[in-house]
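This is the structure I have questions about; it appears just below.
As you look at this complex, bear in mind that one protein chain is not there, while each of the others sits in place.
Each chain carries a letter (A, B and C) given by its place in the written order, and its residues are counted from 1.
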Amino acid sequence: MDRKQIVLGVIGFDCHSVGNRILDYFFTEKGYKVHNLGVMVSQEEFIDAAQETGAGVIMVSSLYGHGEIDCEGLRDKCIERGLDDILLYVGGNLVVGKTPFKSVETKFLKMGYDRVFSPDTDLEVVNNLLIEDLKLG
Amino acid sequence: MDRKQIVLGVIGFDCHSVGNRILDYFFTEKGYKVHNLGVMVSQEEFIDAAQETGAGVIMVSSLYGHGEIDCEGLRDKCIERGLDDILLYVGGNLVVGKTPFKSVETKFLKMGYDRVFSPDTDLEVVNNLLIEDLKLG
Amino acid sequence: MKNTKQNFDEFMMERSDVLKAWSTGKDVILEEGLAYQKSLDDSRNFASTMKAASRRGDTLIQPRAGVALIDEHISLLKYLENEGGADLLPTTIDAYTRQNRYNEAQSGIEKSYSAGTSLLNGFPAVNHGIAGCRRVIESLKKPVQVRHGTPDARLLAEISLASGFTSFEGGGISYNIPYAKKVPLEKSIEYWKYVDRLVGYYEDNGVSINREPFGPLTGTLVPPFISIVIGIIEGILALRQGVKSITLGYGQGGNLVQDVSAIIALRELADEYFQSEGFTDYHLTTVFHQWMGGFPENEAKAFSVITWGATVGRLAGADKIIVKTPHEAMGIPTREANAQGLLASRQAISMLYEQKLPVGPTYRREIDLIKSEVNSVMNRVLELGAGDIDDGIVPAFKFGVIDVPFAPAVCNYGKLLPMRDNEGFIRVYNWGNTHVSEEIKELHRAKLELRAHSEGRNVCFQMVTDDIYAISKGKLVGRPR
Partner (left out) sequence: MKNTKQNFDEFMMERSDVLKAWSTGKDVILEEGLAYQKSLDDSRNFASTMKAASRRGDTLIQPRAGVALIDEHISLLKYLENEGGADLLPTTIDAYTRQNRYNEAQSGIEKSYSAGTSLLNGFPAVNHGIAGCRRVIESLKKPVQVRHGTPDARLLAEISLASGFTSFEGGGISYNIPYAKKVPLEKSIEYWKYVDRLVGYYEDNGVSINREPFGPLTGTLVPPFISIVIGIIEGILALRQGVKSITLGYGQGGNLVQDVSAIIALRELADEYFQSEGFTDYHLTTVFHQWMGGFPENEAKAFSVITWGATVGRLAGADKIIVKTPHEAMGIPTREANAQGLLASRQAISMLYEQKLPVGPTYRREIDLIKSEVNSVMNRVLELGAGDIDDGIVPAFKFGVIDVPFAPAVCNYGKLLPMRDNEGFIRVYNWGNTHVSEEIKELHRAKLELRAHSEGRNVCFQMVTDDIYAISKGKLVGRPR
């Protein structure tokens, strides 16, 4: 099972597609196999794709402000479906309104995400963390 | 003795002449006799002019930030020189740096000024206060 | 018959289904809504406010704003009206309502109540229903527009127009392609004919309602001709259903000459096409959107982007400017941040109020280029529709004759790739199947080669990526680091 695969998508009813394209392009260039589900992806669709592909990480984006509502419960559903050790990365404008990133991070870590990223994240940094977390290094 | 006279000037080593021109023009239009000493006026020059003319009010401007240093002591000197009931008005950017106007006002009232004005003062309001204070109304 | 004004009886039949989609629909009575609209003062009418402004040569400013709960929404809009000095008010609709997910919207309202803060990214007007919406309208002095991104906005239109909103943003293309994933284009176009027909009803009965197709699309490096083609098509579809007050939009690209030229071209072309379709009894205005792509996080820098937008919008002679806020990159703005965006924009517009930008040959050349791009695409759409624009739309998207960059909709061809040239004009790098002459393609290509040369690299996808980030990183053109 090749863990160097990423399931990528924008969760909920969020239509912001630009960042998604860039993440796809970036990680493909870095040698990952990217399964890009595009925008408006439900939790079920993320999990289905992760099961089908055996990807090591699900990368969830939420830009439009409903992240808090949409992202809740994904970890539990993963466990229910037997994806015990899948990595969950989440990033974007995760809550409604300008909020100190620390408090956003705390909130999403508590929800069971492994790493939380702000919109100005340097993708090279993300890649380094991913190598570490997937023990590819 | 005609109290409807104003001694006007910019105190200290302050060169800001634009507001001074406007005050001169405005109060002249309103029917006061304005003795405009221009910029860079010392406390002594203000008092001399007030004594010579018998004006009811000295209007001190300070824009350049040294107002706190330059304006201190004018009230005492007026009393020394027998100008017991002359009005002292002061206005402009009275201290160094953006400061809540209330604290500036308190500071200058304590120094013995009768009224303290911020730079965005509506001159019509000043005129109304002056009529009241000079009991011209 | 689909290409002309929908028959009123058919409309009424469709309507009875539309109103069933959520419980608040049952309160909407067409004549009662009309009567309510007539009871409102003219100063609250969006259409006549736009008309008066354009006669005066004024440029109005309007924010985006919407929160979950009615009282909070009212106090937000009052603040923007009084402290921000907005000329026109918005009601931005939340993203669940945009997808007709009224259940989710309802739970968002409830969660917002208990959280004591809005957890929705807009105002769920359908759920609040007529009574709630009228409270909003009656609390304000300025005209209010519904701003959203809803492929099927029929119920939203019914409720909001009956509640006294006097302008409705969107269109069958512009509120599908950038906002939806799987809604078939033929569907959203049908839905929007309904909306336009509803507006037509109000117009026929003496109440003018402004309609505003969404010009900026994905907000990201959209070449002017694409935005203009779609604006013209949506304009024609709207006029056919009886719309009379129409405001066509354009999202700032960033280059002064290109943006000014685009607004001029937009206005001239729209009039040409509308008139060649036989319409004369309409009032056309333009709206300029301050930079719609990624913003810098730093607020001082964001102010600079906002001001540059207001500056160009005014110099271009737009009738209205949609204003961003210093919080743009971070999240839904506080009301203070929203008012700051308005105040900065107002200052720029009024400092430019009496200034006229001399528009010489450089602009004229760009205007001509945009016009020939638009004309060749429009001709192809007409061909595909065998002479009728409406019939041409779906095939045009299917074959990629019209292609919106970075759009999420699967019905968008998705091959066109834009890129900035060496002076920051948005050009096309990969045309996909977009239909323009070889000569035009050559011209774009040459401009892009110039840039590539000056950067010492080949024209490549990395440039597109760099361009997407550029303004948020403080540049216009994404040069290699």
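One rule holds in what follows: a contact is a pair of C-beta atoms (placed from the backbone, for glycine too) under 8 Å apart; a residue touches a chain by one contact, two chains touch by 3 or more.
Everything numeric here is computed off the predicted structure, so don't read it as measured data.
Undergrad: For the unseen chain, which displayed partners does it touch in the full complex?
TA: Output: missing chain touches B, C.
Undergrad: Which is it among C:22, C:123 or C:363 that touches the chain not included here?
TA: The missing chain is touched by C:363.
Undergrad: Of the listed residues C:348, C:389, C:402 or C:468, which contacts the missing chain in the full complex?
TA: Considering all chains, including the one not shown, the answer is C:348.
Undergrad: Pick out the residues on chain C that sit against the missing chain.
TA: Contact residues on chain C toward the absent chain are 254-257, 296, 298-301, 303-308, 310-311, 326, 339-341, 343-348, 350-358, 360-363, 422-424, 471, 474-477.
Undergrad: Since one chain has been left out of the picture, which residues of chain B touch it in the full complex?
TA: 12-18, 21-22, 25-26, 38-40, 64-66, 68-69, 93, 95-99, 119-120
As a convention for this text, only the chains that are shown with their structure count from here on.
Undergrad: In angstrom, rounded to a whole number, how far apart do the mean CA points of chain A and chain B lie?
TA: Computed value for the inter-centroid distance: 65 Å.
Undergrad: In whole angstrom, what separates the CA-based centres of chain B and chain C?
TA: Each chain reduced to its C-alpha mean, chain B and chain C end up 54 Å apart.
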